[in-house]
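A single protein chain has been omitted from the complex, and every remaining protein chain is retained in its original position.
Showing chain A:
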Amino acid sequence: MTAQQVAFWALAVVSVAAGVAVFTVDSMARATLALLVSLVCVGLILLLTGLTYLGVLVILMMVMEMMVMAVFMVMYMMNPGGLMPMKMVHNNGGAMAVAAGVFVLLAGGAFLVPWPVRRGGLPADPTRALGVAVMGPKMLVMMVVGVAILATMVATVVLAVHRGRGDRPGDPEAEP
């Protein structure tokens, strides 16, 4: 086992363990931090595979995302401090069975499918390859992502403003 493999498995185990912790710890704050640990571990694995830019991107984005999540968690949660046990689930057995079945299916597929052998070598600079791709042959992907982000920004503001999406200012029927 090489040092790289040891590091990979350590990160993978921590990532999955933190993922399990998200749904077992007592407070939402700890759940958010556990999710952050899981996401950062996957970002570090990306760094390990040579995806420097995407690894750093995932880590930075997820740290910010979890900070936003922490704010919303405090807004909407009872028991944010974890002073009493928290277990709010419905259909626990069914969900457990479905999740276990999906895991067996995916893991079985991973070992049974004959994966293709590697074609081509690593690019000298993966970041440059990605940049050239999104500014060239993959530009449609970048444009769709950009429009999707814009649509999300409009939709989130429309949904979250106080008057909702129903009434317009100056509309005589909607005025109280």
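Please note the rule applied: a residue touches a chain if its C-beta (ideal position, glycine included) is under 8 Å from a C-beta of that chain, and two chains touch if they have at least 3 such contacts; residues count from 1.
We adopt the following convention: contacts and distances are computed from a predicted model.
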**Study point:** Options "Transmembrane protein", "ABC transporter domain-containing protein", "Paraquat-inducible protein A" or "NADH-quinone oxidoreductase subunit K": UniProt name of the undisplayed chain
**Key:** "NADH-quinone oxidoreductase subunit K"
Check your understanding: So that we can see where the missing chain sits, which residues of chain A does it touch?
Key -> 4-5, 8-9, 12-13, 15-16, 19-20, 22-23, 28, 31-32, 35, 38-39, 42, 45-46, 49-51, 54, 57-58, 61-62, 65, 68-69, 72-73, 76-77, 88-92, 94-96, 98-100, 102-103, 106-107, 109-111, 115-123, 126, 129-130, 132-134, 138, 141, 145, 148-149, 152-153, 155-157, 159-160, 162, 164
